[in-house]
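First the structure, in the form of structure tokens, and then the observations on it.
The complex appears here without one of its protein chains, the remainder shown in place.
Order of writing sets the labels: A and B. Residues in every chain begin at 1.
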Amino acid sequence: MYDMKALYQAESVKDAVGLRLAHPEAQIIAGGSDVLVQMREGKRAGAELISIQTLDEIRGVSLDADGTLRIGSLTSFSHITRDPLIRKYINVLGEAVDQVGGPQIRNIGTIGGNTCNGVTSADSASTLHAWDAVVELTGPEGVRRQPIHDFYVKAGKVDLREGEIQTAILIPKESYENCFGHYIKYAMRNAMDIATLGTSVNVRLSADKKTVERARVAFGVAGPVPLRAGTAEKLAAGQPVSLELAERFAQAVKEDINPRDSWRAAKDFRLHIAVESAKRAFIEAVRLAGGDL
Amino acid sequence: MSKSVGKSVTRVDAYEKATGRAKYMDDLCDRSALIAKICHSTIAHGFVKSVDTSAAEAVPGVVKILTCFDAPDIEFPTAGHPWSTDPHHQDVADRKLLNQHVRYYGDEVAVVIAEDEVAAAQAVRALKVEYEELPFVLDVQEAMKDGAPQIHEGRSNNILAHSDVRRGDYEAARQEPGLIKVEGWYDTPTVQHCHIENHGCFAYEEAGRVVVVTSTQIPHIVRRVVGQALGIPWGKVRIIKPYIGGGFGNKQDALYEPLCAWCSTQVGGRLVKLECSREETFVSNRVRHAIRTHIISYVRPDGTLVARKLEAFSNQGAYASHGHGIVAKGMNAFPQLYPCPNVECDSWTVYTNRPSAGAMRGYGIPQAMFAGECHIDDICKAIGMSPLEFRRRNLMPMGYVDGFSKNELYSDTFNQCMDMALEKLDYEKKFQEYQNQTGPVRRGVGLAVFWYNTAVWPISLESSSCRMVLNQDGSLQFQTGETEIGQGCDTAYSQMVADAVGIPLSDVHVVSTQDTDVTPFGTGAYASRQTYIGGFSIMQTALALRERILAVAHEQTRMPISNLDLVDGQIVRKSDGRILKSLGDLATESLYSLEHSQHITAETTAQIKSNAYSFGCSFAEVEVDIPMCKAKLLRLVNVHDCGRLINPALAEAQVHGGMSMAIGYGLSEELKFDEKTGKPLNNNLLDYKLSTFMDHPTLEVGFVENPEPTSPYGTKALGEPPACSGAPAIRNAILNATGVAIDSCPITPHVLYRKFKEAGLIND
Partner (left out) sequence: MEKHQIQYQTVRFNLNGKDVERTVDVRASLTDMLRNDFRMTSVKKGCEVGECGACNVLIDGEAFNSCIYLAVWAEGKKVRTLEGLLGPNGELSDIQQAFVDEAAIQCGFCSPGFILTAVEILESGREYTDEELRKLLSGHLCRCTGYENILRAVKKTMYKRLGKDIPQ
């Protein structure tokens, strides 16, 4: 039994927005795998909850008319992994969220919850950052779109405004077209774990597969929020594909990341793993894109 | 002659457990129960000055709040040891139901009894505890220093106990010219049992007595401890033990049964349930002792051990629980496993401000084997000898007899076990192949052996009692005080009973539940004693029952007893093999006879003054990704000589579980504490890295069956041994792969990163 003051169950997105306005102190609950755990710990004990768990209208993956890939915020990790559009356009996201917790967590956990938590270790976050995802928020004024980089304000805090709920994660066509990516979750166990470090790299190669047109890399747990490593990205853009490039690219990520010392892992260790993971993820992304290394 | 023993029969409780019908503690508790929740200390050391209960009292649904100022001023022991009537050998009584002097972050300060769990939790959060904080100490050697915080009165330098072993003359022997000195410090972590069912219990009063239904391994011992803790006669306490969801030694302690029983007595005998959360299980139950071991060996270049020294420092945590028994067991293994003429051993058990350490699968041996078997490979590296060859030369030989326990090694067990394991792994070829690899990803193989002895004689009492009751249809119920905790002893016992009495297994019904009002006295499940110790009382009681049955058969058939036998549930005339009647007909006639009615039963107690070595080994193969600082376990092979197997399938399953625990011990598990506050950092199943399905390779198991001559069934320990040698085997495989000798477990990526950097394998 949860120490919950009240439960408001939204019947629709509009209803959810209304409930948010009526109960500004209430916590939104999607899948529950984070909120209920915190409530039991005592952190959110006594809180009011707005459940959006049953809003099927924001569940599922589709393509918008302009080719934007739309992932409803309540889509569970396991459904993302299995979805044919995800597999076709951004398979790495499916692979990344297939490493969240275990199967039951992947059935209940949602991509919206994973991002609204604002935690740096979220397995979806680094890939969404690396693919310039856009967050769709629905509020009393209608729909607002915000690049995911800006959505993350600070550790545990996202830009979710009064009356808003997150309704979708969008991947613009320009972002996914001809892109191939690889995610490395570095954790202490092979299942049921949170990332010590998450590394997501994607590349777009030239038609002859000899040149890196664009490389993007983002990390989780390399700073208080997920972050991109712009120096490495600039370094790789326009460069011929080579193992030496992979090495330089990986070393360059140190310019932009800032992991901290904690009881979970030391800063120097995380830095070391970030470089090695960036290298391996880059090589794998190039390989997936048809590059020869 | 044997029909059931030795066969892989289905577990007697399999159907109940496969359907979810088996009743565990919480399944038996009426939903009307009041809920007790504990307020734990949020400092590592100090005194509770006051507890302001006013806000908590105001929480609707709160029935009673009891604080450390209300608890009886009685210190009691908790260890699941047989009681000693000699005061000098009794367990240390050093904790109260609730403590004003709190000694670790998580100590019991107060308890709330409420109508539901939410109200109880709210009230616990609303309690305002005022402390006088004292300095605390977490490290075992720091705690021994002069001036360290004093955790218990009268324990100078926090030393709970010290013991030693001396053989020959270490100081003189090490002067021999040409000796190679090998020295190492080895650290093992604080880990927790992590049985999937947390400990919990419920209590109520009935007819002036307190009844506790509890998830325990040791119901009869818990009865005594509840009596001691509450200061009431032991006969006023009744303990019932249903199915339990694992124990592994944590539940070989009186945990919260005394507190829960007391709570019930404070609310007029109402039903009170106290369930530990997972977070509480990690911190406020028991943990495995972290032991730091220092070993020095003087070796001749040919591999002869000349002189050896061992110092072991055991981190007891806040309360004595099983105390010195753990490190002492490990220390005593040291001079036996690799006999050496000149040995000096010292071990200390030291209080610190960590959670209390108690029994855990292996009871000091996993720690001792990690240190000892890592050290053996360090010797091998220093003198350039193969780890296999060194062990063949130096391990305890067949015919070895220990002077204290009188244990004898009756067979060439070590060589037989190692031979089987090395063949499975193709060890010798791989060991050579994996020397001097280069490149980022390397493989290695390693081995470790273990020493274990069954049961607790002659350190303390070994006895077992058994009762058998014959039914009218010729089937029987039997009971022992030794408990089923998942390991399968109900099934093994049923097989033993069937064969010893001479009836089919289907006619044997085990009473799985122990109820101290009706179950004959037995000390419970621990020390891998079940099949060995239980075997004596089962055999003895079966013989007594047979004698009575045959006496009745004589009355009923007029055949002399000497010409009668009971075979497969039939009374048989030996001279011609003719079946005279079924046991069912005999029992019915006996019970309802108007001339001489008898209920045929038997009950005996066997005291056991023997003990048995149970040895074996682990062989591991790893793949080490150096830049990623990861060691992946590719294969793990365990081979055991636990005597004759009672049930091979269940024996293999037991070994799997122990190997799994060893994998976690070797690679991932460690309960961590904040150095600044003493607060546990990872007391949950997300942050504490219990190994998952995906962290296991296929587990390979072999058995060498040398029947144990002292056991009526030729059997000996198997419950704990599988957890003892896996971790050092993995460590030694990493050494083979990389040349890097790790001196602590778990060997996590954090550890590998530091060690690889030191070794120059990683250059950041």
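Please note the rule applied: a contact is a pair of C-beta atoms (placed from the backbone, for glycine too) under 8 Å apart; a residue touches a chain by one contact, two chains touch by 3 or more.
Being a predicted model, the structure only gives us computed values, none of them experimental.
Trainee: For a quick check of understanding: of B:46, B:227 or B:245, which residue touches the chain that isn't displayed?
Mentor: The one listed residue touching the chain not shown is B:245.
Trainee: Consider the whole complex, including the chain that is not shown, and state which of A:36, A:85, A:237 or A:266 touches that chain.
Mentor: In the complete complex, the chain left out is touched by residue A:36.
Trainee: Tell me which residue among A:191, A:237, A:266 or A:288 touches the hidden chain in the full complex.
Mentor: Candidates A:191, A:237, A:266 or A:288; residue touching the omitted chain: A:191.
Trainee: Check the options A:42, A:103 or A:290 and report the residue that touches the missing chain.
Mentor: Residue touching the absent chain, from the options given: A:103.
Trainee: Please identify, in ascending order, the residues of chain B that touch the omitted chain?
Mentor: Residues 8, 10-11, 13-24, 26-27, 31, 55, 58-60, 118, 122, 126, 193-198, 243-246, 248, 275, 277-278, 485-488, 649-650, 652-654, 656-661, 663, 684-686, 690, 692-694, 696, 698-699 of chain B touch the chain absent from view.
Trainee: Identify the residues of chain A touching the omitted chain, counting contacts across the whole complex.
Mentor: Those residues of chain A that touch the unshown chain are 1-7, 9, 32-33, 36-37, 40, 51, 53-54, 78, 101-105, 107-108, 190-192.
Here is the rule we go by: only the chains that are shown with their structure count from here on.
Trainee: Can you compute the centre-to-centre distance for chain A and chain B, using the mean CA position of each chain? Integer Å is fine.
Mentor: 43
Trainee: Spell out the residues on chain B that touch chain A in their complex, using ranges where they run on.
Mentor: Chain B residues touching chain A: 116-118, 121-122, 125, 627-629, 668, 672, 674, 681-682, 685-687, 689, 691-695, 748-750, 753, 762, 764.
Trainee: Mind listing the chain A positions that touch chain B in their complex?
Mentor: Interface residues on the chain A side: 1-3, 42, 45-46, 102, 186, 188-194, 196, 263-266, 268-269, 271-273, 275-277.
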